[in-house]
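The structure under discussion appears below in the form of structure tokens.
Only one protein chain is missing; all other protein chains are in place.
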Amino acid sequence: MKPKLKRFFIFPLIGLLFLVTACGRGTSENELKVMLGSTVVTLDTAHMQDSYSFEVVADCIDGLMQLDEKGNAIPAIAESFEVSADGKEYTFHLRDAKWSNGDPVTAHDFVFAWRRHCKIADEYSFIFDSTVACIKNAEAVIKGADPSTLGVTAKDDKTLVVSLDAPVSFFPALMSFPSFYPINEKFYNSVKEGSYGTSPDTFISNGAFTLDSYIPGTANIALKKNESYWDANRVSLNMLRYQVVSSSDNALTAFKNGTLQVVKIAGEQVEHIKSDSELSKQLSFIPEGSLYYIAFNQDPKNHHGGVLANVNMRLAITNAIDRNSLVKNYLMDGSLPTYTAVPQKFSANVKTGKFFSENQDRYKDYVSFNLEKAREHLDKAKKELNRDEFNIHLLYSNDSGDRITKIVQAVKSQLEANLPGLTVTLQPVPKAEYLRNFSTDNFDIAVANWSPDYDDPMTFLNLWTTSNAKSTEYWSSAEYDKIISDCSTDNLAINYDARWDAMYKAEKILFEQAVIAPLFTNTNVILTSPKVSGIEYHTAGVDRVFKSAKVK
Amino acid sequence: MAKYITKRILMSVVTLFIIIFTLFVLVRIMPGDPFPVERMTAEMIELKRIELGLDRPIPIQFADYMAKLLQGDLGNGTSLYNGAPIMPIILVCMENSFKIGVMSILFGSGVGLMMGIAAALNRGKFIDRFCTICSILGVCVPSYVFMIFLQYFFAYKIPFFPYFFDPSNFFFSAIMPAVSLSLISIATVARFTRNEMLEVLDSDYVKLAKSRGLYGFKLIRKHVLRNALIPVVTVIAPLVVDLLTGAMVMEKIYGVNGLGKLMVDAIAGEGIDYNYVLALSILFSSLYIGIMLILDILYVIIDPRIRLTAKEKV
Partner (left out) sequence: MENNYTPVKEDFRFLPRRDSVEDAHLASTDYWKNVARQFAKDKFALLGAALIVFVILFAIFAPLLSFYEYDEIVATTDATGAEVVAKSLSPQFAGGATGYFSDKTFLFGTDDMGRDLWTRTWHGARVSLLIAFVAILIDMIIGMSYGLISGYFGGVCDNLMQRFIEIIGCIPTLVIISVLAIFMTKGIGLVIAALLITEWIGMSKIARAECLKLKEREYVLASRTLGAGNFHIMFKQILPNIVGPVITQVMFSIPVAIFTEAFLSFVGVGIVLPQCSVGSLIEAGFNNITILPYQIMPPIFVLAFLMLGFNLVGDGLRRALSPKIGDV
């Protein structure tokens, strides 16, 4: 019986040998492999809402304008454009560009895409209306009016005319945002309803790359160089591969063994790389322009007796958070402690070149790390509320990654240590539930995060107006609303400096009343292989552009 | 027997129908919004609800859904992937999950059987001890730990296998995910096989066969294995469902576009997608019930004792 038994062990060995002799696949020339933090949900610009989808669609489709490496608007499909004297009418002249199926890109493609976008009225349709682009009749169309009344017309195949309700200073830059990308109407109508942009067969591009393999939610996306791209000389990559990686540790090892050439890391991995003399040279810190902040629910009837309706309570909390420690000890990724409602390194003043929030001490009387002041406010709050013990719930979304769970634990520990009598209970929920609770004011305090849609402070300041759909925080101020609406209509829109000052005034109201407690400006830590160069990063809109990327 | 089988099939269909209804109701009362949006107003969301028919009473929605389902139409997503048709997306994920699942079942039950048989035939000796320890370790170490170590050593320290799963290089890149998943089936199958084998080896008819001069491989093959393996199939069957329907953690670690990941996306992603959760749950349940049905019918065919009691029951 013995010798026969050996067979039982020989089989697995032979099997293993078979596995081992199977061969791997080589890498082709000029191929770039990049990490993506989350899956790409859609390639249909009318439905898009996350930065990863924006990034991939921007690889494939060009809009009227594009941003150069410094973030200035330069022509893309539009060869040139003119603005009327009152700033309310733009005329774009289109160049001879082609879709990847051979059709020319015409002004009608833009008209079709924009009307469709407003008609579908999904998440990003607001970008057409008076809060941002101010395109004529956009609000009515979003609410169901006839899409042909939208203020965009094709004068001929190569001329696009856009009429606005009010002048918009950043309009050309806005045209690089994916919501304003064209869609080929003929092709769109030829695919099955609802399946546009769900596979390489149902998507055509006019940009630097074409889709090679993709399905919604997939972990691997491959893009191929588009030979018929109007600016094909600029593109040197033959292949651009995206791999979705969710853990920073996984990303680091994949980078170290060469599987991926560009990865984003965070936390301990950054610390680890910093201590490595060779790898630390490949590290770059890129401010993302997104703000993490604590929102207070000021509803006096909320389920903890409305303690947060008390302004001293809110001031106590915002002054009891050691933002430096948060960033240095827990995030460790070069994120910037922030004391303003508009994040740092975002939206430079065209005249002075200084960022809007360059001066972080502007509101230091209201928001800082100052234990004395925090306790003073707490004592006042205790007196006013006639209570000594407070328990508040901290709502956060638990599927947004490791960093947010670290931040909430640190904030909890700081608040409990610095404000005697206050206990914080963490309340983790999935993102969908978080958004619902947040928008219906079903929380005490919440850690929120906002990324800019366009390069103007208004993308943040708009959040706290009374009419804003989601982040009302049960707070409303007529004065604040007035300033914000003045900034986007005639009064202030044409006067650059006055508008800038008005925005500071509005921001000050936020901090006097401690509507929010800002935490930090997020920074992305990118590891780039020394062989790779030419990737462009932007703070607003499309985060990364690979058109000029090169692999040695 | 035909009567029993028809009845059993009918019963499964009814069960499946009840499951679908239960799921339908549960999914609709799950917390979280199907429209997880930060930038839309309440009226805009209400319009979307009406567009998708979510404002109608649940029984009507259910009737509508069943009518479509019976025509093989799983519908479109409610929020995930922006209402694209569900079928093609599920098919792609199913292909990945099923292929990796089948690989891991073949590998796992193969190795498990060999270990179990080897251990039983050498009861109390070194091989037995070795196999027992291996199978206990297989149950003790969480499989995601095993996955990480496999990935770390065989794709990073010794960069032999691809680090991530890659559909364009299917077989080679699926080896590590499949092997790491098979750990639990190896352990379960090995342990179960060993115990069944021992029981059969101790039984009177094997003793009889031995007394008639039957020894060695022939005895094992003809008399022991055949009888010992029937119960083993019952352990493998539920494992099959688990493995086919994907392993969320494995898919996360190796970047596989599979059913487990799709389920997590549909429930805990940006929003709850009613139709995806339903479609996936229905798929899982049908698989589970289908396999149980086949098992029950097989029993009746294989084992006359069960046939008797089954008849009594009918």
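Labels A and B are assigned to the chains in the order they are written; within every chain, residues are numbered from 1.
Here, a residue touches a chain if its C-beta (ideal position, glycine included) is under 8 Å from a C-beta of that chain, and two chains touch if they have at least 3 such contacts.
Note that this is a predicted model, so its numbers are computed, not measured.
Asker: Considering the whole complex, which of A:G87, A:P104, A:P428 or A:G534 touches the chain not shown?
Answerer: In the complete complex, the chain left out is touched by residue A:P428.
Asker: So one chain is hidden, and I want to know which residue out of B:I45, B:L229, B:M248 or B:L298 touches that hidden chain in the complete assembly.
Answerer: Only one of B:I45, B:L229, B:M248 or B:L298 touches the chain omitted from view, namely B:M248.
Asker: Kindly note down the residues of subunit B that lie in touch with the hidden chain.
Answerer: Within subunit B, the residues touching the omitted chain are 11, 14-15, 18-19, 22-23, 26-27, 29-32, 123-124, 136, 139-142, 144-145, 148, 152, 156, 195, 198-199, 202, 248-249, 263-264, 267-268, 272, 277, 280-281, 284-285, 288-289, 292, 309, 313.
Asker: In terms of residues, what is the contact footprint of the unshown chain on subunit A?
Answerer: Here the touching residues of subunit A are 247-249, 252-253, 267-269, 271-272, 322, 324-325, 328-330, 398-399, 402, 405-406, 408-410, 412-413, 426-430.
Keep this in mind: only the chains that are shown with their structure count from here on.
Asker: With chain centres defined as C-alpha means, what is the inter-centre distance between subunit A and subunit B in Å?
Answerer: 38
Asker: Give the list of subunit A residues in touch with subunit B in this complex.
Answerer: 1, 4-5, 8-9, 11-12, 15, 19-20, 22-25, 39, 41-42, 44, 47, 49-50, 121-126, 142-144, 192, 194-195, 198-199, 213, 215-220, 222, 243-247, 250, 253-254, 256-259, 399, 429-433, 435-436, 439, 469-471
Asker: Using the touch rule from the top, collect the residues of subunit B that touch subunit A in their complex.
Answerer: 31-34, 36-44, 47, 76, 80-85, 88-89, 92, 107, 110-111, 114-115, 117-118, 121-122, 127, 151-152, 155-156, 159-169, 171-172, 175, 216-217, 251-253, 255-257, 261-262, 265, 267-272
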